[in-house]
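Of the protein chains in this complex, one is absent; all others appear in place.
Read from first to last, the chains carry the letters A and B; within each, the first residue is number 1.
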Amino acid sequence: MTDTSHSSAVPTSSLYAHDARTKKRNAAEARFKAYGMVAIAIGLIMLVTLMVTIFGKGLGAFQQTFITMNVELLESKLDKSGTRDLEKIKKVSTFGYAPIIKGAFQTTVDAEGIETALKTKDMAKLLSKSAASQLRDFVIENPDKIGTTVEFRFLANSRVDGYLKGRVTRDSIANDKNITSAQLDFVDQLRAAGVLFKTFNIDFIIGADASDQRPEAAGIGVAMMGSLFMMLVVLALALPIGVAASMYLEEFAPQNIWTDIIEVNISNLAAVPSIVFGILGLAVFINYMHLPQSAPLVGGLVLTLMTLPTIIISTRASLKSVPPSIRDAALGVGASKMQSVFHHVLPLAAPGILTGTIIGLAQALGETAPLLLIGMIGFIASNAPTSIGEGLLSPNSAMPAQIYEWAKRADPAFYERAWGGIIILLLFLVTMNTIAVILRRRFERRW
Amino acid sequence: MPVLWLVLIILGLAALGFIMGRQRALKSAGGDSRKLHSLPNYYGANVALSVLVPSFGVLIVWLLAQPMLIDRAVSAMIPPELIPENTTTGLVMSDVRRVAEGLDVAVEKGAMSASEANSVRSEFTDLRARLGDVGVALGQDVRPEVLRAAQRYRTLNATGNMALTIVICLVAVAGFINALRHCTAEYRARNVVERAILVILMAAASIAILSTIGIVLSMLFESVNFFGLHRWTDFFFGTTWAPNFRGDSELSILPLLWGTLYISFIALLVAVPVGLFAAIYLSEYAGSKTRSFAKPLLEILAGIPTIVYGLFALLTVGPLLVKVFGQGDNGLLGVEWMSGATSVLTAGIVMGIMLIPFVSSLSDDIINAVPQSMRDGSLGLGATKSETIRQVVVPAALPGIVGAILLAASRAIGETMIVVMGAGAIAKFSVNPLESMTTITTRIVSQLTGDGDFASPETLVAFALGLTLFVLTLGLNVLALYIVRKYREQYE
């Protein structure tokens, strides 16, 4: 091959030289690709922003400010008769305990050698409004302790808590009647003395919601129980019904109009706005069937109807992925159609069904809108249910509904709790989805 | 809980039936299960199902029908002239039920004997006070007609429950005996059981239909009630949304619809370009490594509950927008265009973020459905990748992408928490995205969660709104699914 062999085939244009048009086209190409990258970046930045916001604002809720003091339970105030008669002790209202708390502050100030011009009345205001009832509950529980000195850990009120967390500053309290600069000075002194400190707060995770006045005492535990009971209802109903429905549609249903209607119906039901299911729940379960309002049972029923299409769709997909040869093999040894499905197809599809169910449950767990309509907000469920029946029927809230409730309240201290609640909710969702992913990875079969 | 007892009785009988049926069948074959037509368990299952299916069927139908029949019987007792102005029979009926429940509680707590509860006269006794003592608060004194209706309601309920118990027991026992008779070696138990299971499966599949019917009927009934109290012309063609308690509310859907569509539009403005470009990048440009990393991360956005987005709108995005567009001289732009954190823009942006993964994963599927040969054809002609995408792939995928956008729009229209927390509560026609506006879903929540009287038009309007929302989203979905299916068929 010599160069002369190319002589008559003079290239019309060299591939090495790029004309202006190609350059322009390549620039357009680069731009287009950049748009794509920007889009991905926007999505990821949003995700990061969301996560940073949630954790930045919510982690604080897991810590709370406490004040530890030795409280002298004066007999003269709590049990004047000295008979330790429980009925009489109960007659002393929480107001009767105020002097005890003031006294405790005085003792603490003296013991720690703190110099302050603050009156004990103002010191007592640093505590949560629940402090007096906390004392009273203790005394009623242990009447024999009257007259002794007991160490107590009180919740500091939300302003003090906010001060330690940086939410409340000396500038921000200018118009705040609930706390003064002098009180903050005193907080600093107590903190230096180790009496006042910030520490992990288990009550946020296991406790009940508290009234508007006491954000520092609010917890998500009871709402968590409400969610748990709802999920039990969803699991108990949606899984069997969903699997049965999918089995019928995938394995047995004849090709006719009825089947078509059901299929179209299910795919459309999956896209019905969740609030519509709330309206259904309100109209049918509460107004027509007179089931109790705000009960996790009703919430569970509504969420079941909402989750069913999701579960049916994923179950059908996993039934479909079992190859027909398995069915043929079973039928070939004389099994009935029903036996081939129950003995072979269903077990093989089980991991997929389970994965779909967990994802459906996770969706239901985070759903809020329908719960608003069946009354799972707007009140304080103060006690954790003690039995399954009570758990299903007594009014309760649910995690997302509780978060919404906190977000609506006026005191910004509740916002921190709302974000904190979201962290817990997301932890549940992440756990559920991880389990689903692991199930899928471990048991997924490639046919 | 008579129902709970009934359920337990049925279950017990079924378990017993299973064991007995199995034994009887074995005995009839002389203890040699090979002589049976079906496996012994099928004979047991046959008996158990014969007990369970009919009795649970009757139980469910009965429980659904009884309240309706009793309501009808009792409401007939209330003469129409006794129904006060501006209320409906439904409202009086809820009084009746409340009194009846109160009497139940009183009897249960021993504050009243059973016979007294049935004969007590409000003319002679201060029933309100007595019920108040046992913790049942009534809004007003009990009128004699209401009390009589309540007593009738209680008797009917008691009779109904008694009849229910008897009928269910009879049905269960009849099924039990009938099936037990069939436990002979020749009986084709498996076929019968399988047919029964098939029926159960079919019933489960029909629940989807039932819930749709439930949705439509429940909203339709209350909407009819609403249109009985409120002019439909005002609802559909009025221009003002101003509920009040004086009885002359203006309840028009148009301003709400405007707010809904405006917010959805902004959400799509955010979600469609970002989602579409993300899908294009992921399916056409990204290497497998980027894809396996970016795709799941984006999908996390779709798995985050809407309450989180709502909070994000209310507490983060809203205040941020106020910092930019509001607060006069302290704001970043030094303008005073925005005062509150809730606005169309706040809700729209956040909803857009929520929809990004929705649009991108749908579009991703759709773009991947465009055959590779199409891309090859274009690349083989010397087109660049972007030219191929813009001029061949996207036009080919366009119907599918339109379908995906319609699905996203339907999502946006039906979304509740983000707008409840981020959009505001003022119904108006305005094109300023920095003002707060309200949406259909927001109003449904607020009309149904307030303290409003349930039978008032201000509450019932929520059902009409819900029905409109349902029809709107359903229409969009059906259209979108149809388009997407047609599109997929094209390449299959």
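Miscellaneous remarks
Criterion: a residue touches a chain if its C-beta (ideal position, glycine included) is under 8 Å from a C-beta of that chain, and two chains touch if they have at least 3 such contacts.
Convention: contacts and distances are computed from a predicted model.
Chosen from "Cellulose synthase operon protein YhjQ", "Phosphate ABC transporter ATP-binding protein", "Acyl carrier protein" or "Sarcosine oxidase subunit beta", the protein name that UniProt gives for the omitted chain reads "Phosphate ABC transporter ATP-binding protein".
In the complete assembly, the contact with the undisplayed chain comes from B:379, out of B:77, B:158 or B:379.
The omitted chain makes contact with just one of the residues B:228, B:395 or B:475: B:395.
Annotation for subunit A: contacts to the undisplayed chain at residues 1, 3, 5-6, 8-12, 14-16, 18-19, 21-22, 25-26. Seen from subunit B, the chain kept out of the figure touches residues 287-288, 371, 373-384, 387, 391-392, 395-396.
Quick note on the criterion: only the chains that are shown with their structure count from here on.
Chain centres here are Cα means. That of subunit A falls 21 Å from that of subunit B. Those residues of subunit A that touch subunit B in the complex are listed here as 25-26, 28-29, 31-33, 35-40, 42-44, 46-47, 50, 53-54, 57, 240-242, 244-245, 247-249, 252-253, 261-262, 264-269, 271-277, 279-280, 282-284, 287-290, 305, 308-309, 312, 336-338, 362, 365-369, 372-373, 375, 377-378, 400, 403-404, 407, 415, 418-419, 422, 425-426, 429, 433.
Residues 63-64, 67-68, 97, 190, 194, 197-198, 200-202, 204-209, 211-212, 214-215, 218-219, 221-222, 273-278, 280-282, 284-286, 294, 297-298, 300-301, 303-308, 310-312, 314-316, 353, 356-357, 360, 384-387, 389-390, 407, 410-411, 413-417, 420-421, 441, 444-445, 448-449, 454, 462-463, 466, 469-470, 473-474, 477-478, 481 of subunit B touch subunit A in their complex.
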